[in-house]
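With one protein chain removed, the remaining protein chains of the complex are shown where they sit.
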Amino acid sequence: MSHTLGQLAAKVQGVVKGDSDLLIKKLGTLKDATECELSFLANSKYQNQLASSSAGAVLVKTEALAQLVENAIVVSNPYLAFAQLSHLFVPPVQCWSGVHPSAVISPKATIADGVVVGPNVVIDDDVNIAEGCAIGAGCVIGRGVKIGKGTRLYPNVTFYHDVVVGEACIFHSSAVIGADGFGFAPKEGGWEKIDQLGSVVIGDNVEIGASTTIDRGAIENTLIGHGVKIDNQVQIAHNVVIGDNTAIAASTAIAGSTKIGSFCTVSGGVCIAGHLTLADNVHITGMSMISNSIAEAGSYSSGMGMEPTAKWRRTVARVRRIDDMAKQFLQLKQQVNKFLEKVDNK
Amino acid sequence: MSHTLGQLAAKVQGVVKGDSDLLIKKLGTLKDATECELSFLANSKYQNQLASSSAGAVLVKTEALAQLVENAIVVSNPYLAFAQLSHLFVPPVQCWSGVHPSAVISPKATIADGVVVGPNVVIDDDVNIAEGCAIGAGCVIGRGVKIGKGTRLYPNVTFYHDVVVGEACIFHSSAVIGADGFGFAPKEGGWEKIDQLGSVVIGDNVEIGASTTIDRGAIENTLIGHGVKIDNQVQIAHNVVIGDNTAIAASTAIAGSTKIGSFCTVSGGVCIAGHLTLADNVHITGMSMISNSIAEAGSYSSGMGMEPTAKWRRTVARVRRIDDMAKQFLQLKQQVNKFLEKVDNK
Partner (left out) sequence: MSHTLGQLAAKVQGVVKGDSDLLIKKLGTLKDATECELSFLANSKYQNQLASSSAGAVLVKTEALAQLVENAIVVSNPYLAFAQLSHLFVPPVQCWSGVHPSAVISPKATIADGVVVGPNVVIDDDVNIAEGCAIGAGCVIGRGVKIGKGTRLYPNVTFYHDVVVGEACIFHSSAVIGADGFGFAPKEGGWEKIDQLGSVVIGDNVEIGASTTIDRGAIENTLIGHGVKIDNQVQIAHNVVIGDNTAIAASTAIAGSTKIGSFCTVSGGVCIAGHLTLADNVHITGMSMISNSIAEAGSYSSGMGMEPTAKWRRTVARVRRIDDMAKQFLQLKQQVNKFLEKVDNK
């Protein structure tokens, strides 16, 4: 996995300053990189680390910055270039190739040539897996699932029946796609299950984090657009629709039938209620509670940050009585105004 | 999976208006259903969709509503009827039947005739699985587990040893039942594990969502009542007790030894502290923080909904100083009252 600085520069349409033949074996941070490592400066805040860095070379934005180090690649977007180059340094993920003999594959499934199917994978009837896919050990692929080209499932992922997945997606371990939405009709003495007859349809270039769950729709499908990135432990309920290129951080939950626009970012720990609509380009900060639709692009927040517990107790006690305080305040204000009016009129 | 309108009406004690022989192949929404689909009108808010719907037939509450469409089933509770009919339209979940040869089953386990055991299932000593159960691929059933009639486990569920499950339950993928409760005694330089010697006992007609975890008790058992419905990614800690027919939405966490009554509903993203007692018929709205017991039935809430981030910053800054503001307010009020008293006394 070694590349010369010149080769790396070519991959990102950058210009080498210094030794084009320098051999780069790893990527590293400015702070810790060694002489065979390439680092990057994406945020001018860290510019003072350039001089002291032991990195063999650095991705930088300008020639002026390049002159502060021995070897550099000048490129318009060093962070994006770093991301692109990261693909060259990924070690092999698993040793298996082809279809492992322990996999249990229905004779009615269609698996393209060259697909990697790991040990103990289970693939049910009428599944269709396109070329270039890799299915990790222990994954279970339900009846009728379709998976597009070049998609990777890490081990122990579960797809329920009839889920449809696009090309070049990544699913991390323990993700569960297509479990039943949480739908019950109240009845005398309990709940009647509403069987969930829709499915989940996922676009291209989607990444789904470890232990994330995306439920199948009640009648229609749950829909995840192209380029959507979802972190770990996220819950997507039935009939949610997520627009293209929206990114959702860990431990967020989105309730049923909510529609989220394109190019949104949702931070971690957020809860979004059901049956809402969020516009495109909405950004939600961490741990917010979203109980109303959002019609305009922009940043939205809720929640109070922490205080020392003793001070927090006083704050909470006051907030609980805020309605009372507001009423008393109004009364006082009226009293004062009335008095001042009287005085003025004298 | 086709049924005539007459057959469907008979299943729900409904009355057909229109063509009893109409063949229904699917269920659909009023908005999108086609002529071979049955839809429903459960909420009068959507009544205006009746006229424009292309649904072949609609479940409605009254004859007056039935007259607005060509074919209908009149039934006292259309939503419940829809739920009941949904069971007739479920496609086959998996192609396996009987015990798959790849399953690893202890000779000391007892599996009733006709139980479906999927590929790569692992069943330990002294497990007892009653008739009509289906165990999905990759499930691991620990030593001594008992599972009642007609219960289904979707793939990759894990039951630790000695868990007891009732009849007609559903467990979704990646659920983990019976892992150790989080119990440690502080000691010099760290923590001493308290081995968790209780188990988990689950009633009949319970549904447990994907990636939900229910811990085994420390000494006594964790108890889940009959008819309880738990959504995805819910955490139930050791020694929690949940009353019959309580429903808990996704991403909620319930801390140790808390007792929740019957017929409660807990929305998503809620956290309930440990050692509390919640009465029957308590309803908790989404993302609430419950740190005290609740003795009376009713609806309870906490948390602030979102605001545009700039406005939220001002709100938060003010709330952090509310204790100070309240003190100043009190002072001003006393000042004013004293002055007004003085004036009055003149």
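Letters are used for the chains, namely A and B, taken in the order the chains are written, and counting of residues starts over at 1 for each.
The rule is simple: contacts are C-beta pairs under 8 Å (C-beta built on N, C-alpha and C of every residue); 3 or more make two chains touch, one makes a residue touch a chain.
Values in this document were obtained by computation on a predicted structure and should not be read as measured data.
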{"item": "Hidden partner chain, touching residue among A:247, A:276 or A:297", "value": "A:247"}
{"item": "Chain not shown: contacting residue from B:53, B:233 or B:246", "value": "B:233"}
{"item": "Touch criterion as defined above, residue of A:7, A:49 or A:102 at the omitted chain", "value": "A:102"}
{"item": "Residue among B:53, B:77, B:151 or B:211 touching the omitted chain", "value": "B:211"}
{"item": "For chain A, residues in touch with the removed chain", "value": "26-29, 32, 77, 79-80, 82-84, 86-87, 89-96, 100, 102, 118-120, 136-138, 154-156, 170, 172-174, 205, 207, 209-211, 227, 229, 231-233, 244-245, 247, 249-251, 268-269, 286-287, 303-310, 312-313, 316, 319-320, 322-323, 326, 329, 332-333, 336, 340, 343"}
{"item": "Touching residues on chain B - with respect to the absent chain", "value": "102, 104, 106, 108, 120, 122, 124-125, 138, 140, 142-144, 156, 158, 160-162, 174, 176, 179-180, 182-187, 189-195, 197, 211, 213, 215, 219-220, 233, 235, 237, 251, 253, 255, 271, 273, 284-285, 288-292, 294, 298-305, 307, 311, 314-315, 318-319, 321-322, 325, 328-329, 332, 335-336, 339"}
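Quick note on the criterion: only the chains that are shown with their structure count from here on.
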{"item": "Cα-centroid distance, chain A relative to chain B, in whole angstrom", "value": "25"}
